[in-house]
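For reference, the structure is listed below as structure tokens.
Excluded from the complex is one protein chain; the other protein chains are retained at their positions.
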Amino acid sequence: MKAKIKSNHEPLIHIAKKTPVQGWRAMLVRAGAIVAALLVCGILTVFLTDLNPISVYSSLIVGAIGTPRRIWVLLHDLAILLCISLAVTPAFKMKFWNIGAEGQALVGGLATAACAMFLGNSLPPHFLIPVMLIASIVAGAIWGLIPSIFKALWGTNETLFTLMMNYIAIQLVSYFCFVFSVPKGSGRLEPINEKFWLPVIGDNDYLFNILFVLVLTVVMYIYLKYSKQGYEISVVGESVNTATYIGINVKKVIIRTMVISGAICGIAGFLLVAGANHTVADNTIGGRGFTAIMVSWLAKFNPFSMILTSLLIAFLDRGAIEIATQHKLNDSFSEIITGIIIFFIIGSEFFINYSVKFRKSEKKEAKNK
Amino acid sequence: MIVAFIQRAIVQSIPLLFGSTGEIITEKSGNLNLGTAGVMYVGGICGVMGAFFYEQSVETVNPILAVIIPMLTCILGSALMGVIYSVLTVTLRANQNVTGLALTTFGVGFGNFFGGSLIKLTNADVPSIALSATSKCFKTTLPFADKLGIIGDLFFSYSFLAYVAVIIALITSFYFNRTRSGLHLRAVGENPATADAAGINVTVYKHTSIIIGSIIAGFGGLYYVMDYANGVWSNDGFGDRGWLAIALVIFAIWRPNVSILGSILFGGLFIVYNYIPDLSLSSQELFKMTPYVVTILVLIITSMRQKKESQPPASLGLPYFREER
Partner (left out) sequence: MNRQVAIELKNISKSFGSVYANKDISMCVYQGEILSILGENGSGKTTLMNMISGIYYPDSGHIIIDGEEAVISSPKDAFKYNIGMIHQHFKLVDVFSAVENIILGLSGSSILNMAAATKKVKEICDKYGFVVDLNKKIYEMSVSEKQTVEIIKVIYRGANILILDEPTAVLTPQETQKLFSILRKMRDDGKSIVIITHKLHEVLSLSDRVAVLRKGEYIGDVETKQTNEAQLTEMMVGKKVELNIERSEPVNTVERLEVKGISCINRDGIKILDNISFVANSGEILGIAGIAGSGQRELLESIAGLQKLNGGEILYHDPKTGFTENLRDKSPVRIKELGVRLSFVPEDRLGMGLVGNMDIVDNMMLRSYKKGKSFFLERKQPKNLALKIINDLEVVTPNENTPVRRLSGGNVQKVLVGREIASNPTVLMAAYPVRGLDINSSHLIYNLLNKQKENGVAVIFVGEDLDVLIDLCDRILVICAGGISGIVDARSTTKEEIGLLMTKTNRGDANES
């Protein structure tokens, strides 16, 4: 009798938090999510193009890495995305939602271009490039510093603050593009003089940027894992209570970390402007500031895993763009694919952290006890 | 000229008002949907697709169907976006920020892709998507507006969706403050554990408000193409209005009625450079910055004053899990 009544009250599906699935089983869940997402993307592509299911994937691969040139473009895309992902990571590890990477990178790029423009005639190249780098770091750091001060002192919501800072940066760049535009009024800046481009290693334009970011990845990994500051970031992110208990100055850590985060974003802007685009415009970062947040999150804030996640995103991006171009479709196709992949991966995290029990199986468990 | 300015400001304000009202409803349930920009794109393009197929399939356009079909497809598209977000964040408890950003990537991509590829995909025999017939139906204004002089110009010269936006905002305000279900929704956003203990179904409220919020935001996209852009879809034409709508939510301190005036102010700030004589192109860009600067100031001031009523809903951004107490 009682059991009967009880069953009407117990929920049909019971969700419980569990010890997260570890190691290969977690990877399996994520791999499953990626496979499922690729299937969905494949079906979508078949639906939109006249490709058959198998050639969808082969065109994707050919599109991304079909020629040496494509491989370099892919690697460069990966490097820039990775650089910004590395930048936002310390802040996220501290549970500071810096979604202002777009703006922080953009002001870095702007500072780089400004240096080239104003100091280009007075400084020799081997001197100007470091100056550009420092200027971009300072600019990015300031853009990160502003919201962090308000967060540390008054608890101002950092998600919304950093988001707004993006658009201030974009408008600022548009403003300077008009102020310094050549020809006047075109809203575009004259490309930076070739003398001040980043050095070309071998005969590849992108190699410098790629190697630079690779070094940065290792540095960031070491910083987060082996430095005292990195340790403090982890403690503050895990528990402000514990941080206070062992005497960490939480406000100082928040501000310092955001300055670092902004500074590396600034470097990404520098690499893009001085090493690839050779000019700056309001769309120079092109949404990478937002994509980077997802890259960092998917990689669980591990710099080396981020190489994989940014590779995944950059690969699909390039591949989808090629498919779209071949079929005279819009290259925004790649954003749809990226979106779907991310939906699946973040959705799959649920199955790593929670267990779903159905009422029937719960009863069985009770009996077994 | 001032009348013209206000008129233009109001036209600019309507997409923002739709977006912010939708976002306020969503945020009141404790969910920060950074995907609103994407939702608005999808709302717009789905309306365009509905209208496009309808215009392609008939000889003469029936004005009523020409309005209803795009509206339905718009509702369908934006509701689906809402479903994606609510399933991921509420059911699967995914991180709201990451989900929202992915939704924006997806939505903006979706809009631009179909906007750019619709003709090719359907092998239609038109050079570009210009839904002038549909747009005309959407832009039908009140017949007596032009007879009322300035008053008519200021208050009655807009298309019906503009009034819908204001009415929705007012209804939402009323809903929050005067209805039982509105009280429950606010409780869910402020303190889901308390709402749960009081017997309110937190999950149902969250899902519903996210989906309804998305539909309302989607109308913003629809209004933009059909009315503001005269039925011509241009990629990235919608711009950053989605983010501006989120800024407006903060500016209006989570009140849809304040949002009505706020949206007009934002709309005005957005175009004011056109009305300032001898303004250089560069200074125009600085003027476009003002809505964001104003929003940051509001954000800072409210956080410094610590006045409870002007804070974001207390559980904003946090997933709710009953057993985690």
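A and B are the chain letters, set down in written order, and residue numbers restart from 1 in every chain.
Here is the rule we go by: a residue touches a chain if its C-beta (ideal position, glycine included) is under 8 Å from a C-beta of that chain, and two chains touch if they have at least 3 such contacts.
No experiment lies behind these values; they were computed from the predicted model shown.
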Exercise. For the unseen chain, which displayed partners does it touch in the full complex?
Worked result: A, B
Problem set entry | From A:244, A:283 or A:326, residue that would touch the chain that is not displayed | A:244
For this session: Taking the full complex into account, find the residue in B:4, B:72, B:171 or B:197 that is in contact with the omitted chain.
Result: B:197
For this session: Could you tell me which of B:59, B:125 or B:309 touches the chain that is not displayed?
Result: B:309
Exercise. On chain B, what residues meet the omitted chain?
Worked result: 178-181, 183-184, 186-187, 190-191, 193-195, 197-200, 308-309, 311, 314
Problem set entry | Interface residues of chain A (partner: the chain not displayed) | 1-2, 5-6, 9-10, 19, 222, 226-231, 234-235, 238-239, 241-242, 244-247, 249
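The working rule: only the chains that are shown with their structure count from here on.
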Exercise. Quick one: in the complex, what on chain B touches chain A?
Worked result: 32, 34, 84, 87-88, 91-95, 97-99, 101-117, 120-121, 235, 240, 243-244, 246-247, 250, 280-286, 288-289, 292-293, 295-296, 299-300, 303-304, 312, 317, 321, 323-324
Problem set entry | Contacting residues of chain A [partner chain B, same complex] | 15-17, 48, 97, 99, 150, 154-157, 159-161, 163-168, 170-172, 174-179, 185, 187, 287, 290-291, 293-294, 297, 324, 327-330, 332-336, 338-340, 342-343, 346-347, 349-350, 353-354
